[in-house]
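For this view, one protein chain was removed and the others were kept in their places.
The block that comes next holds subunit A.
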C-alpha cells in the first residue's frame, strides 16, 4: 500500500458488546469474547481474513495469569497469520493504536476488541497494583478509596454535594433502562458508605464483559456502513502519578486531549463519558465544558456497566452506534485509566449530513 494522504478519513463502522454480568464463570475469556467478535464481523460482512490489523486491550492482573491475551486470540482465528498487537490498557487505547495504523496507510480495516473478567478476583485489590510501587502500592489503597478522596476534594471545593452525586447515579441508571447490555438498570439505592463520601450507588458495578469495534478508512468505510462514525479527532494525555501533586477537582489532561481532538471547535450533541464514580462525571463535565443541552451517557455509562478494560472502548462504540442510527451527528467519547482520572482519551465522532 502507498503512503496515506494527510487527510485520510477513518470511521467506526461497527460495534458489538456482551451483556455485562456480575459473573461469567461458566465461560473462559475466549468463550465470552468470541460471540462479540462474530457479531461485529457479521455487521460488516467481513471475515477475519479481510481484516488488515487487529489490536486488543486486556489485563493479566484481572486474569491472574501471564500473557492471558494470547489465549483470547483463539477467538479471532490467527491462521493464516494476522497482523496483531495488544495493549495492557482499556480497549480505547487499542483503538488509538489501530487508528494510527490506519492513518499510516498500512491498513484499510482494523478489528479492535477488549475484555475483562473481574469475577475471579477482587477489582479493588487488583487495581492497587497499577499504583506507584514505592510510596503508594505498599499501603494498598483500593480504587474506591482513591475515588473517595477525589469526591471529598470536590465537595470541599463546593463543586458538588452528596445529593448531587446521587442524582448523577440515578440519571445514568435511568438512562440504562433502554440499554439491553447494561448490568445495573433503573432505580438503584444509594446504599451505605463504601468509603465515605462514596456510597455503593456512587460506584460502578463489578462485572465481566467484552466489546469489539471495526474501523475502516475512506470509501471502505462507506461500503461497510450506511452512516460511518468518522473519527474527526482523537488524543490521549496523562497527568503526574502522584495524587498529592494533582488538583483532583480538575482534569487538565481531559481538557487538553479534548482541545487536541477538536472537541471545542463546534458543539457536540452527545457525550459518552467513562466516569466509573459519580464524582468523576462532575470533574469531566467541567473539564469538557459540557452544557445541559448535551446528552451525557445515554447508554447509562460506566455506572450501569463497567467491565474493566472494555468500558472505555464501549464509550467509543456507544457514541459511534448513536451516529450509525442517526441519533447523533457529532458525539464525544471519553475513556479513562488509572486512579482518579489519571489518563484520559477523548475522541470526536461525526456522521455525514443526511
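Observations, loosely collected:
We take it that contacts are C-beta pairs under 8 Å (C-beta built on N, C-alpha and C of every residue); 3 or more make two chains touch, one makes a residue touch a chain; residues count from 1.
The rule is simple: contacts and distances are computed from a predicted model.
The unshown chain of the complex is recorded in UniProt as "Putative OB-fold protein", chosen from "Nonribosomal peptide synthetase MxaA", "TatD related DNase", "Putative OB-fold protein" or "Carbohydrate ABC transporter permease".
Across the entire complex, the residue among A:12, A:40 or A:76 in touch with the chain not shown is A:76.
Considering the full assembly, A:27 is the residue among A:27, A:103, A:164 or A:256 that touches the omitted chain.
If you put the missing chain back, the residues of subunit A touching it would be 25-31, 34, 37-38, 48, 61, 64, 71, 73-79, 120-122, 124-126, 129, 133-142, 145-146, 148-153, 156, 193, 195-198, 240, 242-245, 248.
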